[in-house]
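A protein chain is absent from this complex, but the other protein chains hold their places.
For reference, chains read A and B in written order, and residue numbers begin at 1 within each chain.
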Amino acid sequence: MKKFLQVAMVLLFAGVIVVSVSAQGTKKPVTIDLWYGAAITEAGPPPDDWVVYKVVRDKLGIELKLTALPSNESDQDVKVLAAAAANQLPDLFMVRRDPWITLIKQGLVAPVDDMYPLMPNRAQNYFDEDSISFTTINDKSYGMAVPGSLQKNEGLVIRKDWLNKLGLKMPTTLDELYNVLYAFTYKDPDGNGKNDTYGYGAFVELFDQEQYLGRRFEPIMGAFGVAGTWNMTKTDFGLNVKKPEYYEALQFVKKMVDNKVIDPDWPSLKKDDFRAAWKQGKFGVMREQFAALAAAANYAPFDKNFPNGEWVALAPPKGPKGKSATGVSDANYRIYAVSARAQKAGKKEAIAKLMDWMASDEGYRLLGWGVEGVNYSVDATGNITDKGVPDDTKFSSPKGQTVTQLRNMVFYNSDLELNARYPYFTTANGRKQGPLLYLKTFQGYPWVNVTGMGTIMPPASNAADLKRYINQGVQEFVLGKKPLTKENYDAFVAQMDKLGAAEWEKTAKAQMQENGYLK
Amino acid sequence: MASVIKPSKSDRAFNVFVVASLVLLFIILFIPIWSTITLSFRPNDFIGSALDGMTLPPWRWSVAAFRALLGNNSFVKATINSFRIFFEGIAAALLLTTPLAYALSIKTLPGRKFLYLFVIIPYLFDVGLVPNYLLVTGLGLTNKLAAVYLPGAISVYNTLIMKSFFEGIPEELKESARIDGASEFTVLMRIILPLSKPIMLTIGLYYGVRFWNDFFNAMLYLNDSALQPLPILLRNILLSSGMNEYVEVSAFGEAPIEAIKAASVLLAAIPMLVAYPFIQKYFVKGTMLGSLKG
Partner (left out) sequence: MADTVPAGMVAPTKSGTNQLWRNVKRHKSIYILSSISIIYFAIFKYVPIWNSQIAFRDFQALQGVVGSPWVGLRNFSDFVHSYYFWELIRNTVMYSVGKMIISIPSAIFLAICLYECRINFLRKTVQTLAYLPHFLSWVIMYGIIMALLSPSSGLLNDIIKLFGGQPVSFMTDTNSFPWIVLLSDAWKESGWSAIIFLAALMGIDPSLFEAAMVEGASAWQRVRYITLPSIRPVIVMVFLLRMGTILDAGFNQIFMLYSLPVYSVADIIDTWIYRQGILEFRFGLATAVGLFKGAFGFILLFVSNKLVRKTSGTGLY
């Protein structure tokens, strides 16, 4: 009897151990719903048999479900906010700053401070003090900052061939620039006998840091010392639009508009139209992004039309007080937030594991370029390139683009990335061309550093109406709908204050001072 | 027997006026469409004004834009999704709208006035995005194609048109059937429905077009990229903004961006344009009978 009991006990123990061990081995995978910002939305999502799905399932025990956000920014906001209203936010999602702040107020996103220690890979290249403070509100971090595009990657460029044809020098001051613009408009710089060119080209491109007339006019604003939405100095903090120098800047732009030295389409053009226009030789001076200007695919149409055309970088012109700047530079991050729902379902650890794996060497390459030998190859100097792999799967091909849609989540502007993305090429008339030729120059020109501006909280009430009032008003002055007189401008500023600008300046100043951003 | 009356001077002037108006209308209608067509065939190396673009000789036209779109996997998938939404939506809409419209058309139906009120009230209250979103997601329709057409499967406007049509069917036809002892059900099945082909096609098309062109519902409720219909894809192409900062590559290769936009719009409109001529004769007859009784 005793023997029997002993054997039974042993068997029971053994059984328990076996069961518990196997139970651990067959853990159910955690499903993570990820709404991501696609690299190129229209190229399409990753295929169903994407290798990353498998790796993530096998290595991390995560079942990944992907949804691409719309490419248009307000569509993104609508989608996220609508899901928020129904308390159906996905586990992990990209979100723009303004809606994100709203979500925090509503208690719909989870704090992520406890996730940072779980992501050592990310900490290396992504999470520095700046990026964490970017997502910190009221002492808690509510999102993970992923580096956005390269800083200071835009600049003024000018048609050197037009300058040469008209025998002009590169302008250094605002007045010299104006004369060049005038010549470009009226002196037929392309020599085709038709009066079809303009000096300056722009369109309205507004960002939180660049309101009023938008980013494309910043080099002119910089000449007056009023680049950017806010003046971030300790002594002169405030909305730039209220400064007297801004009035002068508007006068200059109005001069450009009145004398038609700027392409008159600028108020209603969209970005693609603007780019199509310079490729067709409509104007000779503009502020453009380095890759949009000089990457092979983008430069090709211009090259074909104007084989002897040449764009060179132009230092931002000096204004009446000797100031100059291409624009403002601030840290640029995308925010990936975790929904409160996901926290409730206990998914934060899995999300941290996922984010960290993405930043590991394996994840970085898989998400950034694909599979070696299929989508990319490594050349002798260790650079990643699309040569040496089949044309229809290389990472720059339409098919290749589908497997790199999530690269925005792992790129941090490393040299590896720059060399892979922006190779050099030869133009029709034999010149060496490529985005990197411009990048260093652009970055070397004067910029106004406005770190912290991106974290200014929107005004408590009336934000949309206030924004519209200011931006619409500025345009109306410049287009001559309202006469640009001191009187009118003062009245404009007074009404702005009434709509909440004064209050906003007060709270913004307090916030910036508290966080030590005012220099 | 109509006698052949010689057209008077004023009648001739009338005819000239009618023809001239139509020719003018033709020009007004044609020019913008022509501009879009030429835009979609625009080659990558084109420089010139709008006038030049519209008079570009055909041998300079390029099919790069169309080739890029038709070779794009998402484009093909999106088209299939749109077709599914189109046909499923029409089926659902007709199945739901017809009984209601018919019930409203029966003058002797007890409770008709209440039914009418029941139907008309929501027509006047556009409750906006959130209340509808809460409902649709609450019903579990997220990520289902039905989320695109189900919320709009009964349109009050279309119901009223269909009702008019049914009212226009001569009462005698129904009466004689009733006298022969037919139940209301039989009347509906044997008499009304066979006569209803024109109105079904008409209203079906009305619904179909609306579902085909919808992008808002699709954007809100279809998260899965594999389910997205054409308008979403189009919208992404046409309104792509700062987020696509990978400006150094294009998803569409060699064609200029404005050609891609124009071509994608034409491609998206083609199924509708092709379908319409086929059902045109039913369509006009259907609307005609439907509108007689106002």
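The definition used in the following text is that a residue touches a chain if its C-beta (ideal position, glycine included) is under 8 Å from a C-beta of that chain, and two chains touch if they have at least 3 such contacts.
What you see is a predicted model; the values in this text were computed from it and never measured.
Asks: Of the residues listed, A:I132, A:I384 or A:L499, which one is in contact with the missing chain?
Replies: Of these options, the touching residue for the absent chain is A:L499.
Asks: Which of these, A:A85, A:L418 or A:M457, touches the one chain of the complex that we don't see?
Replies: A:A85
Asks: Which residue from A:D128, A:E248 or A:D265 sits in contact with the chain not drawn here?
Replies: Counting the whole complex, the residue in contact with the absent chain is A:D265.
Asks: Of the listed residues B:M54, B:A177, B:L195 or B:A226, which contacts the missing chain in the full complex?
Replies: Touching the chain that is not displayed is residue B:M54.
Asks: Which one, B:L56, B:A103, B:L195 or B:A226, makes contact with the chain that was left out?
Replies: B:A103
Asks: For chain A, which residues lie in contact with the unshown chain of the complex?
Replies: Output for chain A: 74, 77-78, 81-82, 84-87, 98-99, 102, 106-108, 198, 204, 263-265, 267-268, 273, 277, 282, 340, 462-465, 468-469, 471-472, 475-476, 479, 481, 499.
Asks: By the contact criterion defined above, which parts of chain B meet the unshown chain? Give residue numbers in ascending order.
Replies: 2, 5, 8, 10-11, 14-15, 18-19, 21-23, 25-26, 28-33, 35-36, 39, 49-51, 53-54, 95-97, 99-100, 102-103, 106-116, 118-120, 122-132, 134-135, 139, 150-151, 153-154, 157, 160, 164, 183-185, 188, 209, 213, 231, 234-235, 238-239, 258, 261-262, 265, 268-269, 272-273, 276-277, 283-294
By our rule, only the chains that are shown with their structure count from here on.
Asks: Rounded to a whole Å, what is the gap between the Cα centroids of chain A and chain B?
Replies: Their C-alpha centroids are separated by 38 Å.
Asks: Which stretch or stretches of chain A touch chain B in the complex?
Replies: Residues of chain A touching chain B: 35, 37-45, 48, 66-73, 75-76, 78-79, 82, 85-86, 88, 90, 148-149, 196, 205, 207, 270-273, 275-276, 279-281, 289, 291-292, 295-298, 300-301, 304-305, 396, 398-399, 401-402, 421-422, 435.
Asks: In their complex, what parts of chain B are in touch with chain A?
Replies: 44-49, 71-74, 77, 129-130, 133-134, 137-138, 142, 219-220, 223-226, 232-233, 235-237, 239-253, 256-258, 261
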